[in-house]
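A protein chain is absent from this complex, but the other protein chains hold their places.
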Amino acid sequence: MPTSNDATPTELDVRIWRGGEDGAYAHYRVPFRESQTVLDVVTFVQRHLDSTLSYRFACRVGMCGSCAMTVNGAPRWTCRTHVSKVAEDGVITIGPLRNLPVIKDLACDMTEFFEKWQRAKGRFSPTRSRREPFERISPETPKRKAVDAGIECINCGVCYSACEVVSLRRDYLGPAALNRAWTLVNDTRDAEHDARIAAVSGDAGCHNCHSHQSCVDHCPKQLSPTASIAGLKRASVGAAWRRLTGR
Amino acid sequence: MSPTALYVAQRGTAAILLPLVLGHVALILYAVGDGLSAGEILARTRGSTFWGLYYGLFVVAAAVHAAIGVRSVLGDWTRLSRTALDRVALGFGLLLLLLGSRALVGIL
Partner (left out) sequence: MSAGVRPRRGALWLAALVHRLSGVALAAFLPLHLLVLGLAIEGEAALDGFLRWTEMPIVKIAETGLVFLLAVHMLGGLRVLVLENLAWSERQKTFATVAAGVSVLVAVGFVVRAM
């Protein structure tokens, strides 16, 4: 790698996954720029070196959750990841997210990720109609605080890709869907608490989590799906107890 | 059993085993200090209600805990069906209960 006097590389040695599951890494040389993000690098390759490169992005500011990729061995949101933070001696390896089928290059099939979101009943089910007044929820209540702790998820799939249990058990609902379910379990306006607890405590549910906390380590929004899943474990015990005692 | 029931049984027996294991390890450290002998072990346990209850509870909790643990490991690392997992766990748990009861009869 050519370096200047202050050891800052003028060019990056970029390796990008090309093809489907049985693809391979291709090498590209990309000029190094100040404050460059990994998404900038991928975009440079697509605009200037090989227009057939497939990848996803939309907002470029860390809101939409569509640009997650594996960067030098770790799942990351590429639009908010600076090259200077992750490049190792000017080398940067960019692949598709792990634990999801590769469609082509850096684009994964997110279908199972979102289907599991549905299977965990990650959808709000209202108790009031639009004709009734808004329910007032104090921000100070413990339940509302528990919702706040998990609500900022952007569905990027980073935690799902980092999770070792998803790799072991293909049917496991995964950290994102379970975290979402936990925010709804704490939503006092929701009508489907019991059904949701049943949905997340089955064979593919929360009891599979081994608290490795890879999801916590990699979540770009600094959420703790492990804590949410632990909450679901306790909630499932509570629900079973209520069923048993008929209360 | 449902995953939740298995979870409760697994964590519940873990909580029971925690103090029992501590006591067991402390006893091991104390007992091996001057060498192990059958006479010494049996003198402590024979006719003792305390050690009978202590190790009786230990055997039951360990059998349940180990059986569920093995089930969970096999569930992650093999492709056994749910029924097969249940059978292996039940078999292993019963084996431990059987051997444990025999050992209890021996030392009491």
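Letters are used for the chains, namely A and B, taken in the order the chains are written, and counting of residues starts over at 1 for each.
Here is the rule we go by: a contact is a pair of C-beta atoms (placed from the backbone, for glycine too) under 8 Å apart; a residue touches a chain by one contact, two chains touch by 3 or more.
Being a predicted model, the structure only gives us computed values, none of them experimental.
> Sort by label and list the shown chains the missing chain touches.
By the stated touch criterion, the chain not on view contacts A, B.
> Pick from A:R60, A:R98 or A:H193: which residue touches the chain that isn't shown?
Checking the options A:R60, A:R98 or A:H193, the one contacting the hidden chain is A:R98.
> Based on the whole complex, identify which of B:M1, B:I28, B:L53 or B:L90 touches the chain you can't see.
Within the whole complex, the residue contacting the unshown chain is B:I28.
> In the whole complex, what residues of chain A lie against the chain that is missing from view?
Residues 17, 20-21, 23, 25, 70, 73-75, 93, 95-96, 98-100, 102, 161-162, 164, 167, 210-214, 217-218, 224, 226-227, 230, 233-234 of chain A touch the chain that is not shown.
> Kindly note down the residues of chain B that lie in touch with the hidden chain.
11, 14-15, 17-18, 21-22, 24-25, 28-29, 32-33, 35-39, 41-42, 59, 62, 66, 69-70, 73, 92, 95-96, 99-100, 102-103, 105-107
The rule is short, and it goes like this: only the chains that are shown with their structure count from here on.
> Would you mind pulling out the distance in Å between where the CA atoms of chain A average out and where those of chain B do?
Chain centroid spacing, chain A to chain B, equals 40 Å.
> If you look only at chain B, which of its residues touch chain A in the complex?
Contacts found on chain B: 2-8, 75-77, 82.
> Can you tell me which positions in chain A touch chain B when the two form their complex?
Of all residues in chain A, those touching chain B are 165, 168-169, 201-203, 205, 207-208, 233, 236-237, 239-240.
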